[in-house]
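With one protein chain held back, the other chains of the complex are shown just where they sit.
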Amino acid sequence: MTTTTDNTARSRATRRRRAKSAVAGTGYHLFSGVMAAIFLVPILWVTLNSFKTRAEANQATPTWFPHSWSLENYGALASYGNGIGVYLGNSLVLSTLVVIGTVIVTVFAGYGFARFRFRGKSLLFGTTLLILMVPYATILIPLYIVLGWLHLSNTVIGLALTLVMFQMPFGVFLMRNSFESIPRELEEAALVDGCGPIGALRYVSLRLVTPGIVTVALFSFLASWNEFLAPLIFLNDDRQYTLPLMLVGASTGLYGAVNYGSLQAGIVITIVPVLLLYLALQRYYVSGLVNGALRG
Amino acid sequence: MLATSSDDVAVARRTRRSPRKGSALTDRPGLGMLFVAPLAAIVVVLFLIPLGVLVFMSFQDWPLLGGPKPNGIANYQAIPSNSLFTGAITFTLTYTALATVAIFAVSFVLVAVSNSHRPGAKAYRTAFFLPYVVGTAAAALIWFAAVNDQNGIANTILQDLGFTKGPWGFLDTPGQALFTTLTLVVWKFIGFQVIVLLVGLQAVPAQLYEAARMDGASTLQRLRYITLPFLRPTLALLLILSITGSLLAFDQFQVLTHGGPDNGTITLVMAIYNTAFSRFDLGKAAALSVVLLVALVLLNGVQLMFLRRKDDQ
Partner (left out) sequence: MESPAHHLPARLRHLIGTTAILTASVLILAACSSSSPAPSATKPDNGTQLTMWVRQANGPVAQSLVKAYNATHKNQVKLTTVPDAGFQTKIGAAAGSSGLPDILASDVVYSPNYVKQGLYQDLTTEVKALPFYSNLSHAHTDASSLNGKIYGVPFVVDSSLIMYNKDLFAKAGLDPAQGPKSFADIYNDAKAIRDKVGGDTYGFYFPGNCSGCDAYSMLPYLAAAGEPLFKNDGKTAQVDTASMKATLDLYKKLYDQGIVPASAKSDDGTNWTTLFNAGKIGILPIGNFNFGTAEKGKINYGEAGLPAPDGSATSGFIGGDVVGITKNSTHKAQAFDFLTWVLGSDAQVNVLAKAGDLPSRVDLANNKYSSTNPAIVAAIKGEATGYTPSSTAYGALVNDATGPWLKLLRDYIFSGDSNAISTAQKSFQDGLNQAQ
């Protein structure tokens, strides 16, 4: 008797739970969908706006969808200043330099910090983390002075080195932890097999920290691609200007007028490459963080 | 300390310990130094020397004419009587508290959503993260376009939903401007926090939950006794990042509110920036920068110490 009641009770409970979970599922998707929409709407709105005519993008009652699709805003940007191609190219060159520099510096340093003991190790690591805490805007003036002293002011190299420096704290932290998460035994086996330490790094560990490297590369790309202040201050040749400088220049007119259409087209042009890059690398990126950031 | 799979945990536990004696690698300090040499060179030349110049500046009267003159600690003494600076300090602390609370609160909700095993959870997670790839300045410009009284879509949404009759005036008062900036900051930065928390959550061994459920622990109890302790290092890291980032807030206010209205949203870094770049008072700007840097180092040092002591227990 008791078992039957028990069973019916249990099956009723299961049914109830199932019904409840169906309701919960709908509720879940309703809630999450709304949240996701809130996060996507600003990007969607900007994108839609950028394809409106200049008049519609600026008109008093905003519209959601363009009444007539137009490339007017993009056309205005294409011919702006030295032409958008120049700025895109400059941004690409700068970001590539920063990515390469950051990856080289932080992979080596991360390996050094993870695997070796030497004097001044924690001091150097701590000093590197200190870079995160210095007010960015103020250190730029002394930095500019020092770059001038090295004959690197007004050069893309000087600018790239500066941006590499600001990417180092995160990069080194992540790479050190990534290397630490790899069993040391693997490398030692490689050493026994006759590889040198560089060989061990190259053939064994580097492959295992690829997600970490991709993450560092992605972050340094994002940062340098979006950077405004450093290129503004460090570059004195407008043919070297990057996308964000153009974006700001093109969207402000005489006497403080703002051209929302051009502004939004510029934002879209800036966002799209990094968005695609992120989506392409998303898989690596998450696992890079898993191995790196969280094994403090 | 946290890892994805239990295999990894075991491996990580073993390798995490500081270098053991007799290892083929660890006993070659020269080689280690060689690996960190590029980093060290950049740190010294591009960070420590400029930092030295900054500290030097802070002890100088540094106008544009005539060259710098040492003036001892006058720049530091002037900080408490500079209303721009004191206003900025108060505002920055308020902002930091609000932003940190908002980011943590919202991120917990979003983590709960994205940590589900339901189909679609991954897509939601991607949606939450996407704003993070947008640069801060570009994000602030999106807000700038979206909240203006004339053709900003945000006002239209509020009106369509029946919340307001006319434009709400997102940037009309310092309070409204702060609120608007907070929505921007949550939107822009929360993706990173969500991902990091998710990664942390996945590291909590599932058996623990199972065991707790057998013992009849409630959801709240599981949260209190399993999830939170495991997440503590992650939370601490995020707290440090959030507080440091908020205390150094600049772009979002510079682009969106310009510090207005009525100088009501000027952050510390903005005050430093204006002092240096439009008033050309490099000495005073440098002094405040140094104070801010020291405060951040102390703050983070204390947090880390606290964290480490708890770790050792």
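Going by the order they are written in, the chains are A and B; count residues from 1 in each one.
Here, a residue touches a chain if its C-beta (ideal position, glycine included) is under 8 Å from a C-beta of that chain, and two chains touch if they have at least 3 such contacts.
Bear in mind the structure is a predicted one, so any value in this text is a computation, not a measurement.
Undergrad: With the missing chain put back, one of A:Y28, A:W45, A:F118 or A:Y136 would touch it. Which one?
TA: A:F118
Undergrad: Considering the whole complex, which of A:L40, A:C195 or A:L232 touches the chain not shown?
TA: Only one of A:L40, A:C195 or A:L232 touches the chain omitted from view, namely A:L232.
Undergrad: Looking at the full complex, which residue from A:G27, A:G75, A:G148 or A:G196 touches the chain that isn't shown here?
TA: Among A:G27, A:G75, A:G148 or A:G196, only A:G148 touches the chain that is not shown.
Undergrad: Given the contact definition stated above, which residue among A:P66, A:G81, A:P183 or A:P273 touches the chain not shown here?
TA: The one listed residue touching the chain not shown is A:G81.
Undergrad: For the chain not shown, which residue from B:A37, B:I79 or B:A217 touches it across the whole complex?
TA: B:A37
Undergrad: Could I get the residues of chain A that touch the absent chain, sorted low to high?
TA: 54-55, 58-60, 81, 118-121, 123-124, 127, 140-142, 144-146, 148-149, 153, 228-229, 232-233, 236-238, 245-246, 248-249, 252-260
Undergrad: Touching the absent chain: which residues on chain B qualify?
TA: The list for chain B reads 30, 33-34, 36-37, 40-41, 44, 48-49, 52-53, 55-56, 62-65, 67-68, 84, 148-151, 171, 257-262, 273, 276-280, 282.
Please note the rule applied: only the chains that are shown with their structure count from here on.
Undergrad: Take the average of all CA coordinates in chain A, do the same for chain B, and state the distance between these two points in whole angstrom.
TA: From the centre of chain A to the centre of chain B is 15 Å.
Undergrad: Would you tell me which residues of chain A are touching chain B in their complex?
TA: Against chain B, the touching part of chain A is residues 25, 28-29, 31-33, 35-36, 39-40, 42-43, 45-46, 49, 57-62, 64, 104-106, 108-109, 111-113, 115-119, 121, 124, 127-128, 130-139, 141-143, 145-147, 150, 161-162, 164-165, 168, 172, 180-184, 187-188, 191-192, 197, 200, 222, 225-228, 244, 247-248, 251, 260, 263-264, 267, 270-271, 274-275, 277-279, 282, 286-287, 289-291, 293-296.
Undergrad: So in the complex, the part of chain B that touches chain A is made up of which residues?
TA: Residues of chain B touching chain A: 1-4, 8, 11-12, 14-16, 19, 23-36, 38-40, 42-43, 45-54, 57, 109-110, 113, 116, 118, 120-121, 123-124, 126-131, 133-138, 141-143, 145-146, 150-153, 156, 187, 195-196, 199-200, 202-203, 233-234, 237, 244, 248, 250-251, 268-269, 272-273, 276-277, 282, 285-286, 289, 292-293, 296-297, 300.
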